[in-house]
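A protein chain is absent from this complex, but the other protein chains hold their places.
Here is chain A:
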Amino acid sequence: MSAVTDAVPVNPPAHPVVQSVRDSLVIAKRNLIRMSRIPEMVIFGLIQPIMFVVLFSYVFGGSMNIGGTTDPSVYREFLMAGIFAQTVTFATAGAGAGIADDMHKGLIDRFRSLPMARGAVLTGRTLADLVQTALTVFVLAIVALLVGWRTHTSVGEVLAAFALLLLLGYAFTWVGALIGLSVRTPEAATSGGLIWLFPVTFISNAFVDSSRMTPWLQHVADWNPFSATVQACRKLFGNPGVSPSDAWPMVHPVWASLIYSVLIVLIFRTLAVRKYRSAAA
């Protein structure tokens, strides 16, 4: 086994940023390969939002008052921004469960014993999730068009709305990463990653007109980061039901959505990377 003692060509030490990008891409590729080998996960990730579109629009469709009308087709247009936003946030649970699983299987130990960039394992995972989220949103948009959803603005505005959605999803995967590193089992990460999403997505303007909520709930909904993205999407899509509230995030939803998402990334990335460095499987 002479090869064991042979010197192996290794890159000269790179700039930390270059190394971080390179390592993150290696990990992202690994996670994308995994996803392609577990297609069920991707498919279930698609079925759920499609079911929501169909259920919400046909079950709630006739009884929801949006901007003074209960016309189901108006509710359908109103609903889509909410469903898109909810769908991207569900990527959180996948990221959390994946990272908890890596910890459980000892892979995080292996990665931590390698001379690689510290944040790369988590960044790579969140990037792979972003790709999956984009794919899900794309399929969902097609389904939405089929059930009658339309945009009434320029292509640029529509693309900006999707960019904000993906940014929100990306931000939420960092919350999932932190949850995944904090729990003991992948199962706990899945349920722990989902539970908190229900209040966040329901105490918002996503599915109902928040101006009809009791005042304190409306206040929470207006300042909910999730609502800001939904409001921004409705505005950028030209869909009905834009909240008339005069809370700052509702008046400037595009800025609010951008600022909220960037803040979530900065805060939760810092916390998650710190947790990763001391993670004990």
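Going forward, contacts are C-beta pairs under 8 Å (C-beta built on N, C-alpha and C of every residue); 3 or more make two chains touch, one makes a residue touch a chain; residues count from 1.
By definition in this document, contacts and distances are computed from a predicted model.
Which of "NADH-quinone oxidoreductase subunit H", "Pyruvate dehydrogenase E1 component subunit beta", "ABC-type xenobiotic transporter" or "Fe-S cluster assembly protein SufB" is the UniProt protein name of the chain not shown?
Options "NADH-quinone oxidoreductase subunit H", "Pyruvate dehydrogenase E1 component subunit beta", "ABC-type xenobiotic transporter" or "Fe-S cluster assembly protein SufB" considered; the missing chain's recorded name is "ABC-type xenobiotic transporter".
Using the definition of touch stated at the top, determine which of A:Ser63, A:Ser113 or A:Thr214 touches the missing chain.
Per the contact definition at the top, the residue touching the missing chain is A:Ser113.
Using the touch rule from the top, list residues of chain A that touch the missing partner.
1-11, 13-14, 19, 22-23, 26, 29-30, 33-34, 37-38, 104-107, 109-116, 184-185, 278, 280-281
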